[in-house]
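Only a single protein chain was left out; the remaining protein chains are all shown in position.
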Amino acid sequence: MGIHTYFRSLNELERITRCPGKFKFEEHSVAAHSWKVVQYAKTLANIEEMNGSVINWKKLYEITSSHDYGEIFIGDIKTPVKHASPELRLLIQQVEEGMVNNFIEEHIPEEYKAIFCNQLREGKDDSVEGLILEVADKMDQVYEAFAELQRGNTEQEFVKMYCNALRKIKNIDLNCVKYFLEHILPDMVSEESMSSIDIRKITEEALA
Amino acid sequence: MGIHTYFRSLNELERITRCPGKFKFEEHSVAAHSWKVVQYAKTLANIEEMNGSVINWKKLYEITSSHDYGEIFIGDIKTPVKHASPELRLLIQQVEEGMVNNFIEEHIPEEYKAIFCNQLREGKDDSVEGLILEVADKMDQVYEAFAELQRGNTEQEFVKMYCNALRKIKNIDLNCVKYFLEHILPDMVSEESMSSIDIRKITEEALA
Amino acid sequence: MGIHTYFRSLNELERITRCPGKFKFEEHSVAAHSWKVVQYAKTLANIEEMNGSVINWKKLYEITSSHDYGEIFIGDIKTPVKHASPELRLLIQQVEEGMVNNFIEEHIPEEYKAIFCNQLREGKDDSVEGLILEVADKMDQVYEAFAELQRGNTEQEFVKMYCNALRKIKNIDLNCVKYFLEHILPDMVSEESMSSIDIRKITEEALA
Amino acid sequence: MGIHTYFRSLNELERITRCPGKFKFEEHSVAAHSWKVVQYAKTLANIEEMNGSVINWKKLYEITSSHDYGEIFIGDIKTPVKHASPELRLLIQQVEEGMVNNFIEEHIPEEYKAIFCNQLREGKDDSVEGLILEVADKMDQVYEAFAELQRGNTEQEFVKMYCNALRKIKNIDLNCVKYFLEHILPDMVSEESMSSIDIRKITEEALA
Amino acid sequence: MGIHTYFRSLNELERITRCPGKFKFEEHSVAAHSWKVVQYAKTLANIEEMNGSVINWKKLYEITSSHDYGEIFIGDIKTPVKHASPELRLLIQQVEEGMVNNFIEEHIPEEYKAIFCNQLREGKDDSVEGLILEVADKMDQVYEAFAELQRGNTEQEFVKMYCNALRKIKNIDLNCVKYFLEHILPDMVSEESMSSIDIRKITEEALA
Partner (left out) sequence: MGIHTYFRSLNELERITRCPGKFKFEEHSVAAHSWKVVQYAKTLANIEEMNGSVINWKKLYEITSSHDYGEIFIGDIKTPVKHASPELRLLIQQVEEGMVNNFIEEHIPEEYKAIFCNQLREGKDDSVEGLILEVADKMDQVYEAFAELQRGNTEQEFVKMYCNALRKIKNIDLNCVKYFLEHILPDMVSEESMSSIDIRKITEEALA
């Protein structure tokens, strides 16, 4: 039915909740998460650019803004499932891509098909833009998990999410990661907290 | 940690929303859905028993009350994904069962392991109890979809859900299905409706 | 209008909130509560059966799954009101039963009336099934209250609910109660907690 | 503990939902309902005063602002229950009053007890202020029910609520009732509506 | 369209959230806030009257019940904005009053215009009623902020709200203020709290 179908479908990501099931003080929609990733990525790219990297802003814009569009078709499948077996992870990715491609084939007019394939492709490649997307996506897990722990959420899930996301970030070799770890994260860790968990300590362990 | 971990986890199904993404006038949790399935199944089994069938009530109790427990691990993966390919459907089922088994292995004391394996097994087999569970599960889709259509929800998803569930029900050879189609469904269809869709007509087509 | 009216009404218990008025970190519907009671009862009955008791599974199924159906007519009338005077408690019970009977009279076809009278009767009698229902119902109060206290809820209501429910459970002479007190409750009490209340201590006092 | 306990308890009426169970497009708390009753009563009293009545504004203030305070203790017990039998209605009223009196006895300092007894008394007597309160309370039922019907809610409950409230209003002999029926209600009835119910017609029947 | 438009508009204040944006354990609507202000003011006026003051109850009723009606037109504009500059504060007040006047001009029948101008006027003048309204309005900020801090909310916003409101209250020369500070506030401060903030200390500093 054309690009209208695509625009209209965006609304569905406002109604899909991240991390379903677990008790949370705050619920986040996939749409709001996606917007925050766009924001982090923008600032990370600015930092990267100030340190001499060349950023393809068009690519960065495309891959960050749509990076979770596929969840319209598969929902927020829980991380443990995605990782339950390498075959499953691969197959789920294939299905997600297949459903996105079907959507484009069915709804997007011929002359815009190539553009939508680009927009809705998996963006986390090894380019600087792909890496920034990966950092920004994990940063939002850090922020979400931190806010839960800080308010005294005792679910172990959020300790794991916080630590795993930090570990993934620190292994990415970008100037903006260095800035995040040296200037942004310490401000977060020094915030007042209700948690019985020693956030400073789990942060240091994750970064060790 | 023992059966406490199991009891505690039940709470998560109160926080998992059915049919995520689509606009709905009413949200339903997996826990509430499970309870309604328990209720329908009880009455369906009563009807079946009145018509001369022998019901294994222990088995029926076990399989209906826990039939969606696995969604704690995989969330409400959307129907189209499950059906995107036979391999995927199979693999998702294997993962779900694997995660349930892991849970039992890790948390349930040795002497109760067999019981929990029974309780949390896939119950939709060809026994009368398995068939009643299948009917009850689909009946809740009929009720959910009908309530949305009746209030004027224009999402095509609910037309599909309504018709597909009816088609599956009518192909199950049970006395209680006959009763549902002849005495319960007509009362539903004759309710007042805001829908621009002709519910009577799509019902007849689904049952044709 | 027939059994359809009954099935349709189940939905209302999804919209009735337990313990209205008090501040809670988590809201629970009567439907979700009912489902958890079904689950607890199933496992309690399994434990009881392993210890040599004979369980009437059909009866257990009937009384646990419908045990709060009457709240459709009277809402979740607060416990203190129910107990304000013996006459009131009795009269409220009479009204609830009267309204359930009226419902059956008006809506259920003649041939199913006896079945529905059985299903929707007050189930908490002195049979093993009735006692298991009582334990399962109180266990959900323990779980609900514990989860509030654990997260730092300072409402005294939840201390009372937790202690009263434990006191009622410990006075019921069943093998599954012994198992609950010796193997399940200790795991709960040893969980991490934000509470300024000493949960271990109030647990010991309630069980003393 | 003093008046603080009273002030703090007001918060609970923000969390008690009116008309629990039924499907509604909009939920209303008892606190918000109470505020709207205060507003209607004020305007009704102004109209009454303009027509020559003498209003005791202190009394009107007292009885309208606290008229549902007792629901903190008994919740929003459903209307059909209240009316199930004359004894029950009377007993529930006695319990509500008893619990309010206990509260005052226990928490309110000696020198303010008389004032709180006045404030929290049942206000719907035959004085002009008591009658205005009755009209204002029913007017909010009219507004709530109308808004549901207007949006296409098909629950018969709201038809009954609308008609019953109108019938009670029309039988109260006040100038402000005359104004409401002649000048305010017609504006409501002439609003655009999605309802399949002929609101004009049921209005005329209720007022006949 | 007449007074119906006014009555109908009241509903909008049920849907406007106080203090938008900040994380809160409890959301409050402007309507529920307004009702609590009506309640506090009533008791404050009773206390004042017992100490020999003469209260104009009609005026008190009018100004307290409608004191935030203007937020229907301007929403809950954040306090820092209102105070960002004296011109802005003044202009926002002018706009609010202008929009209220327009509303009256357009919708209220000629013979009631004067009454509505009185009802919807800014009530916080130097009369005893105006001062009581000011105290009651600030008391609700104290209660809202205290309940957040007590539950461990770490947002500095609520510390500021609590302290600023207390400072404004203590500078108002009324007997009821003396009663509040000597008898009500100490009960609040002595409640159990999860906060890492020393509420007693910030209370003393605010009152110093």
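Per-chain numbering from 1; labels A, B, C, D and E assigned in written order.
Convention: contacts are C-beta pairs under 8 Å (C-beta built on N, C-alpha and C of every residue); 3 or more make two chains touch, one makes a residue touch a chain.
This is a predicted model, so every value here is computed, not measured.
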Interface residues of chain D (partner: the chain not displayed): 25-26, 147, 150-152, 191-194
Residues in chain A touching the chain absent from view: 1-8, 10-11, 13-14, 26, 28-29, 31-32, 34-36, 38-40, 42-43, 46-47, 50, 55, 57-58, 60-62, 65-66, 109, 111-112, 115, 119, 139, 143, 147, 183-185, 187-188
Touch list for chain E against the chain that is not drawn: 11-13, 15-17, 20-23, 72-78, 80-81, 84-85, 87-88, 91-92, 95, 98-99
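Everything that follows uses one rule, which is that only the chains that are shown with their structure count from here on.
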Same vs different contact residues, chain C with chain D, by half of numbers used: same
Higher-contact pair (C-beta pairs counted), C-E versus B-C: B-C
Chain A onto chain B, rotation angle from CA fit, given as a multiple of 5 degrees: 180
Centre-of-Cα separation between chain C and chain B, whole angstrom: 23
Residues of chain E touching at least two other chains: 25-26, 147, 152, 194
